[in-house]
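We show some of the complex, not the whole, and keep each chain where it was.
Chain naming follows the written order as A and B, and within any one chain the residues start at number 1.
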Amino acid sequence: MSDLGELRDEVYEANLELVRRGLVIYTFGNASGILRGEDLVAIKPSGVPYDALRPADLVITDLNGKIVEGRMRPSSDLATHLVLYRNFRSIGGVVHTHSTFATSWAQAGRDIPCLGTTHADYFHGAVPVTEHMQACDIEGEYERNTGEVIVRRFARLDAERFPAVLVAGHAPFCWGPSASAAAHTAVILEEIARMAYYTTTINASVQPISTALHDRHFLRKHGPERYYGQPE
Amino acid sequence: MSDLGELRDEVYEANLELVRRGLVIYTFGNASGILRGEDLVAIKPSGVPYDALRPADLVITDLNGKIVEGRMRPSSDLATHLVLYRNFRSIGGVVHTHSTFATSWAQAGRDIPCLGTTHADYFHGAVPVTEHMQACDIEGEYERNTGEVIVRRFARLDAERFPAVLVAGHAPFCWGPSASAAAHTAVILEEIARMAYYTTTINASVQPISTALHDRHFLRKHGPERYYGQPE
C-alpha cells in the first residue's frame, strides 16, 4: 500500500466483498484500512447503503479520528477500529460485520472452539469472545471502549494468530495485513462459525482437534515453513 | 408523501422489496401505505403474484376499507392493516410476511428476546408475540380481530419503539413511517429472528443483553441524541 488512492480502492473493494459474500444487508458492517507511516485511516461513511457507495465517499481520518478528507460522518464504529490500529501494530485492515453465525456465537457469549482443519487453517486456537461490557463502559465512550474490551481480551493472545474476535452480545471484528485480508477473514469466520454450530448440534460432546493437527494446518499456511499456495 | 401517485409508487416498491429479499413466495405477504390527512390507503390486491403486479393494480381504500380506486379485491389482510393505521397514528406503512424465522417464532408462541445489538438497533426490547386468538374472534371478523389482538398486546408498548409484532400461530406484521420503512423492518426482523434461533440453540441459558447496552444501541439510531448515519 503506497498511497491514499490505493488505500481508498482497497477499502472500497473490501466493503463490496462483504456484500458479495452475503455478510451484510442494508447499511450493516464496515471495512477500513490504514496507511502505516502516514497513519491515515480510510473507512466507510456511516449509514450509507453499499450500492450507493463510491470510493470518494470514504472518510479519511488520522489515528485520533480527526477527519482529514471527506464530507460525510465516518462509520459510528470508527473509534473501535482506531483502538485496534493503535494496539495491534502489524494490522493493515479491520472489518466489522453482523454476519449470521459469527454474530450468533457472539450473542451466545461463547468462544468458537476449533473443531476442524478449516478453522485451524486460519486461527491458532478458539475464536475468542470478549467479556460482556460493563454499564460504565457502555455509557461512556462506547465505541472506543468496545476496542478496549477487545484489547484486554488479547492480553495473552497474538493478533496475528487470532485475526478476529467476537464482542459478546454484539458481533465480530476481523483484521489482517490489509482491508481485503480482513474481509477474507470475515468470510472464513462466518463459515467456521456455521460449521461449528452444526458440529456441536450433531455431537454435543465433541472435543477440539488435537494440538498436533491444529499446528500442522496452521503452520502449513502461515510462517516460514508454509507450503500451501504458490511461492511469493 | 404528498400525493396518491407517490404513495402507489412507494407501496409498489415496498412489495417488490419483499420479493428481492426472499421474504415472500408466490402470493404470500402484502405491503400497504397510508396518505395521512386524506386517510387513503394503498394495498396489494389479493392473491396476485408479485411478478405480475403493476402500480395500477394497487387498491386504494379509505380507513374503513371502502374501495376508492381499483378493480381488484384488496389483500384479505386489509382489515388488519386498517386497525393498525387507526390505532397507531404515527405509522405510514404496514407489511405482512410469512418469512421463515419470524414466522417460526410466531408459531412457537414466543417473544424474540433481545440477545444482541443488531436487535437493539431496531427494537426497544423483545419482539412481542400476541396471545393466541380465541374461537369467537376467529369465527367473527377474523382479519379485523387480528388487528385488535395486536392492539391489545400494545396496551403498554409504544408502536414507534416496537415496529413489529408476531401474531401467535400466524406470522409477523411490521410497520414504520412509510411502506418502505415497514419493508426494511420486515427484512431486519427476519435476520434478528434467525440469529436469535441460532443463539438460543448454541446457549440455551443465554440472557438478554443489559439495559445499558440496549439503550445505547437503540438511542444511537433513534431519538434526539442519535449519531448513526448522516445528518438529515
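Assorted remarks:
We adopt the following convention: a residue touches a chain if its C-beta (ideal position, glycine included) is under 8 Å from a C-beta of that chain, and two chains touch if they have at least 3 such contacts.
Keep in mind that what you see is a predicted model, and the values were worked out from it rather than measured.
Taken over the full complex in this file rather than the chains on view, the one protein sequence occurs as 4 copies, with 2 of them shown.
FYI, only the chains that are shown with their structure count from here on.
The angle of the rotation carrying chain A onto chain B, fitted on C-alpha atoms and rounded to the nearest 5, is 90°. For the pair chain A and chain B, the distance between C-alpha centroids works out to 33 Å. Across the complex, chain B meets chain A through its residues 21, 115-118, 184, 187-188, 191, 194-196, 198-199, 201-203, 206, 209-210, 212-213, 216, 220, 227-231.
Residue ranges on chain A touching chain B, taken from their complex, read 25-28, 45-48, 72-73, 76, 98, 100-101, 103-110, 132-133, 135, 138-139, 142, 169-171, 197, 200-201.
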